[in-house]
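The complex appears here minus one protein chain, its other protein chains still in place.
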Amino acid sequence: MNLNLKVWRQNDAHAKGKMVDYSISGIDGDMSFLEMLDILNENLINEGKEPVEFDHDCREGICGSCSLQINGEPHGPDKFITTCQLHMRKFKDGDTIVIEPFRATAFPVIKDLVVDRSSFDRIQQAGGYISVNTSGNTVDANAIPVQKEAADTAMDAATCIGCGACVAACKNASAMLFTSAKVSQFALLPQGQVEATERVKNMVRQMDLEGFGNCTNTGACEVECPKGISLENIARMNREYLKANLKG
Amino acid sequence: MSALISSSIARKVVMALSGLFLVLFLAQHFTINLTSVIAPDTFNEWSHFMGYNPLVQYILQPILVAGIIIHFVMGIALEIQNNRSRKIGYVRYNGSANAPWTSRNMIVTGLVVLAFLGLHMYDFWVHEMAYKYLESNPEDPTRYYAETVEKFEPIWRTVIYVIAFVLLAMHLWHGFSSSFQSMGWNNKYSAGLQTFTKIYAIAIPAGFIFIALYHHFNPITH
Partner (left out) sequence: MGILDSKVPLGPLADKWTKHKNEINLVNPANKRNIDVIVVGTGLAGGSAAATLAELGYNVKTFCYQDSPRRAHSIAAQGGINAAKNYQGDGDSNYRLFYDTIKGGDYRSREGNVYRLAEVSSNIIDQCVAQGVPFAREYGGLLDNRSFGGVLVSRTFYAKGQTGQQLLLGAYAAMNRQINRGKIKAYNRHEMLDLVLVDGKARGIIARDLVSGEIQRHSAHAVVLASGGYGNVFFLSTNAMGSNVMAAWRAHRRGAFFANPCFTQIHPTCIPVSGDHQSKLTLMSESLRNDGRIWVPAKMEDAVAIREGKLKPTQIKEEDRDYYLERRYPAFGNLVPRDVASRAAKERCDAGFGVNKTGEAVYLDFSAAIMRYGKEKALTSGIKDPSDDTVRKLGEEVVEAKYGNLFQMYEKIVDENPYKTPMMIYPAVHYTMGGLWVDYNLQTTIPGCYAAGEANFSDHGANRLGASALMQGLADGYFVLPYTIGDYLSDDIRTGPISTESPEFEHAEKEVRERIEKLMSGKGKNSVDYYHKKLGKIMWNKCGMARNAEGLQEAIKEISELRKDFWENVKVPGESKSMNQELEKAGRVADFLELGELFAKDALHRQESCGGHFREEYQTPEGEALRDDENFKYVAAWEYKGEPKDAELHKEELVYENIELKTRSYK
């Protein structure tokens, strides 16, 4: 199929970017979206132009590197997938596809479609862990029984890949789903409850410092999350946060 | 404490609590108004009580005003902050793909309701203040019904009221259930609660619309 692409091009963090039009042909429905961009880049290189930079790595939907706002939606029109798992069979011959970077003040553009998501790392660094030493001097794994349901719910929250689609989709660029996924994972496990109070306070503080917006419960994040992380996590974090602050 | 107040979650909780308070107020307001259709005498009686009872006038009324002010000042502050969190917008943003219009446009529905409140205050509160304090009229426990019905005589005012209530319904449609989520209330009862809030969001404004239309089409014949 033949497609018209409108791609955001921006030389570096300080440059002013703009949308640039490209047309591309010979695209097969079995190709992934990123393989389509590979072909665009191969064409550009052969024409002596600079290829479009975009983040990607594992190309199987788990590393969270790939991003892209495709036709106004993070990771494109399909659901429960990342851009690397989006296949061209979702588009029709002659379609125009608008490709932009994830937009948020806390995700500044580095170049073209590449954005800086280190704000996510800093939120995790503020408290997204259980403070145990890693030397292995701990109790036997089965000495801490965990209710299966709690373990499963914790696992569901823990599947977050940190791609930033929640922020990109949210009209307020809020990072609540991302932050709450980690808070929830630990809040649900007995191992994590020991330092739950400090964790939620520190992570929320960092989240606010990074300049993410406020959650207005639109639910866009949940719909666009490639891993289907539930809004319940946000409620849980709100609860944990209030509990933590009321306790002092 | 200051850290708490400036945190995004605490601000949302303030929005939720003030919103829930206003939802509660709405129910009370609606109940009194409904009597104007069913039993004008009761309406007069209750209105008079509300207008002259010191507890209502000097405690509840200021709380209500504070609730409204907190809700809209915080709402606007959050909106400004939220806009700042995405300084460069998308060329194409397909918001309808993942969230309903009502949830994305609380500021629009909220501001319309706020503007309506201006008119509403002018219609009733300013009138009351003038009646009671400027003109120093004596107490008249029977005047309220007639005054109210009279207000709905002009078609323009009735139309504005109807439109405002439609937007209020949209505001409540998202806001009422959302306030529970903001306060961390999401559990096995949430689905039931959600249904209740949606019914409430439609029923109360629809009731207000009914009352407005009722009075418009049933004027007091002199």
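In order of appearance the chains are A and B, and numbering begins at 1 in each one.
Here is the rule we go by: a residue touches a chain if its C-beta (ideal position, glycine included) is under 8 Å from a C-beta of that chain, and two chains touch if they have at least 3 such contacts.
This one's a predicted model, so the numbers in the text were calculated from it and none came from an experiment.
Taking every chain of the complex into account, the omitted one touches A. The chain not shown here is touched by just one of A:70, A:114 or A:220, and that residue is A:114.
Contact with the omitted chain, checked across A:4, A:25 or A:147, is made by A:147. Residue A:56 is the one among A:56, A:103, A:171 or A:236 that touches the chain not shown.
For subunit A, the residues touching the chain absent from view are 11-12, 28, 30-32, 34-35, 38-39, 42, 44-46, 48-51, 53, 55-65, 78, 80-81, 85, 87, 89, 110-111, 114, 116-118, 120-121, 124-136, 138-142, 144-148, 151-152, 154-155, 158-159, 161-162, 185-186, 189, 191-192.
Rule of thumb we're sticking to: only the chains that are shown with their structure count from here on.
One inter-chain figure worth recording: subunit A and subunit B are separated by 37 Å, centre to centre, where each centre is the mean of the chain's CA atoms.
On the subunit B side of its complex with subunit A, the touching residues are 3-4, 6-13, 78, 81-82, 84-95, 97-100, 103-104, 106, 174, 178, 181-186. Residues of subunit A that touch subunit B in their complex: 6, 8, 19, 69, 71-73, 77, 98, 100, 103-106, 169, 171-174, 176, 204-205, 207-208, 211-220, 223-224, 231-232, 234-242, 245.
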